[in-house]
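Could you have a look at this structure, given as structure tokens, before my questions?
Every protein chain of the complex appears in place save one, which is left out.
In this document, chain identifiers A and B correspond to the written order of the chains, with residue numbering beginning at 1 in each.
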Amino acid sequence: MKNPIVTLDGISFQYDTQERYALNNVSFDIYEGEWLAIVGHNGSGKSTMAKLLNGLQFPQAGEIHVCGIKLDEQTIWDIRKKIGMVFQNPDNQFVGTTVQDDVAFGLENNGIPRDEMVKRVEDSLKRVKMDKFLHQEPHHLSGGQKQRVAIAGVLALRPSIIILDEATSMLDPKGREEVLETVRLLKEEKSLTVISITHDLDEAAKADRIIVMNKGEVFREGIPEEIFSMDEQLVQLGLDIPFSVKMTKSLRDNGIELSRHYLSEEELVTELWTSRSST
Amino acid sequence: MDISLKHVDYRYQANTPFERLAIADVSIDIPTGVYMAIIGHTGSGKSTVLQHLNALLQPTKGSVTIGDYEIKAGQKNKNLKKIRQKVGIVFQFPEHQLFEETVEKDIMFGPMNFGVSESDAKERARVALHQVGLGEEVLQKSPFDLSGGQMRRVAIAGVLAMEPDVIVLDEPTAGLDPRGRKEVMDMFYALHKERKLSTILVTHSMEDAARYADQIVIMQQGKVVQRGTPEEIFSAPVELVEMGLDVPEVVRFQLKLEDKLGIKLEKMFLTIDELSAAVTMVLSRGVRL
Partner (left out) sequence: MMDKMIFGRYVPANSVLHKMDPRSKIMIIFLFVCIIFLANNVVTYALIGIYTFFMLGLSRVPVRFLYGGLKPVIWLVLFTFILQLFFTREGALLYELGPVKIYEEGLRQGIFISLRFFFLILMTSLLTLTTTPIEITDGLETLLHPLNKVRFPVHEMALMMSISLRFIPTLMQETDKIMKAQIARGVEFASGPFMERIKAVIPLLIPLFVSSFKRAEELAIAMEARGYRGGEGRTKYRELSWKKADSLQMVLLVLVTILLFLLRS
């Protein structure tokens, strides 16, 4: 069994302005090196989760441990070096006047010496394929490009964990693809732990494991195949059913035999081909 | 109300060193009551076209005819305000335009700018609120106290209350979760059907275009590259893909299937059920098509 790198124990959280609990006695582990997607409708508690993991808010009850350290007001600055976060709005996290200035911002905050900064800025921009844009100003960049710069800014601090807090929801399809592909490649080369908070199915499908939140509680947890087989329930939870699941269902309703509820498009095509060849 | 663009060019910042030709020789006919989808990548010129539909921009070449008004390049055009009442635009992230003290006042803002009396505007606000699926209890609330999804609906209501003949939607589902997306698209489709409201949807989503539109116009690098019904456009999906464009998931899947199974179905299907029925026929009869 892999090591848990983040643990949540009995977390409950309530915003001052609201009566109901945004998170209610939530507990789960996040394992080192995995890509975990936390999905749920707006209001399910998933975004609150992101804020708690980074110490931007503190729970009323329960404990969070990151890399073995208990998250509290003393430890947040150390923990923020281990967990980097990319937020939803590409403009509202871009601090620097140019791309390289923005990536350097986090490094400056942490007192990294200048020679080291220069190296890391160049290096992280290369890894997100934005190294040709060093001197560009943010208003000339697309949403996808700004988010990649944000990822570079996070990477420059060499964290073990990266949280994408609905980082693709304001992007167009091309931007979304760019960002997800970037994260996928990074994870491969670096064995980062990725926590992806989203309502986008394609993003969730790339994860190793999915946690479905509903009304402040963990509704279900499992690998994508299990979760996507939930079918109609997903719609009730405010999510969508992947195309291949809908296709599979429709074919089954017409009498075609297929092995499982959830197949990827490729698997579905293969099964249909096999059944064709045997007629 | 018909709208048509005839050989329209638009240059941003003409006669400066920053001049940029955004659209070139664009001709589009938008007949009354149509549901048209305009598709294109960011930078294809679709927002420029959109802004010509209510005379926010005037062509630098060619002409735009909106109902009885003709807007020709090079002419000074007055009384554009009337056009704006007839062609309502819901911009991307429309919740950013809310500003009034109460939801009711904000929805009334548009109609009253066009000369509607206060009492009529109030009534329209009630109706519009109902159309977007919100209850009357929000009328006296401040728009800034609502959730993001509610704010968006209030903004949409503000445009509907203007009672336009044509409604233009610029990526109305941007940033919404799947449930929100479905609700908004279904709502506009229902309005289109009930009130024969000409609807122009500017979108990235091929699925939405295939599902809702009667007519599709595809733009690329400032030009119209394809136009037709969804059936016509998606009947040649390989060409679209080669042009760097997307196709609906159903079509993409059909291509994969046809490729792997070495078959060709009678046509490109646009819905899951139609495709699944066709595939079932092929498999159950073992017929080579």
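Some observations on this one:
Just so it is clear, a contact is a pair of C-beta atoms (placed from the backbone, for glycine too) under 8 Å apart; a residue touches a chain by one contact, two chains touch by 3 or more.
This structure is a prediction, so every number in the text was calculated from the model and none was measured.
For the chain left out of this panel, the touching residue among A:Leu71, A:Val121 or A:Ile195 is A:Val121. Interface note: of A:Asn3, A:Gln60, A:Thr97 or A:Gln236, the residue touching the hidden chain in the full complex is A:Thr97.
Interface note: of B:Gly45, B:Pro59 or B:Gly88, the residue touching the hidden chain in the full complex is B:Gly88.
By the touch rule set out above, chain B reaches the unshown chain at residues 13, 16, 18, 51, 54, 56, 81, 84-85, 88-89, 91, 94, 96-99, 109-110, 113-114, 144, 158-159, 162.
Interface residues of chain A with the unshown chain, by the touch rule above, are 54, 56, 77, 80-81, 84-85, 87, 89, 91-97, 100-101, 104-114, 117-118, 121, 137-139, 153-154, 157.
Heads up, the rule we're going with is that only the chains that are shown with their structure count from here on.
Centroids of chain A and chain B (each the mean of its C-alpha atoms) stand 30 Å apart. Per the touch definition, chain B reaches chain A in the complex via residues 41-42, 147-149, 174-175, 177-180, 204-205, 246, 249-250, 253, 256-257, 260-261, 272-273, 275-277, 279-280, 282-284, 286.
By the touch rule above, chain A contacts chain B in their complex via residues 41-43, 142, 169-170, 172-174, 199, 201, 235, 238-240, 243-244, 246-247, 250-251, 253-256, 265-266, 268-270, 272-273, 275-276, 279.
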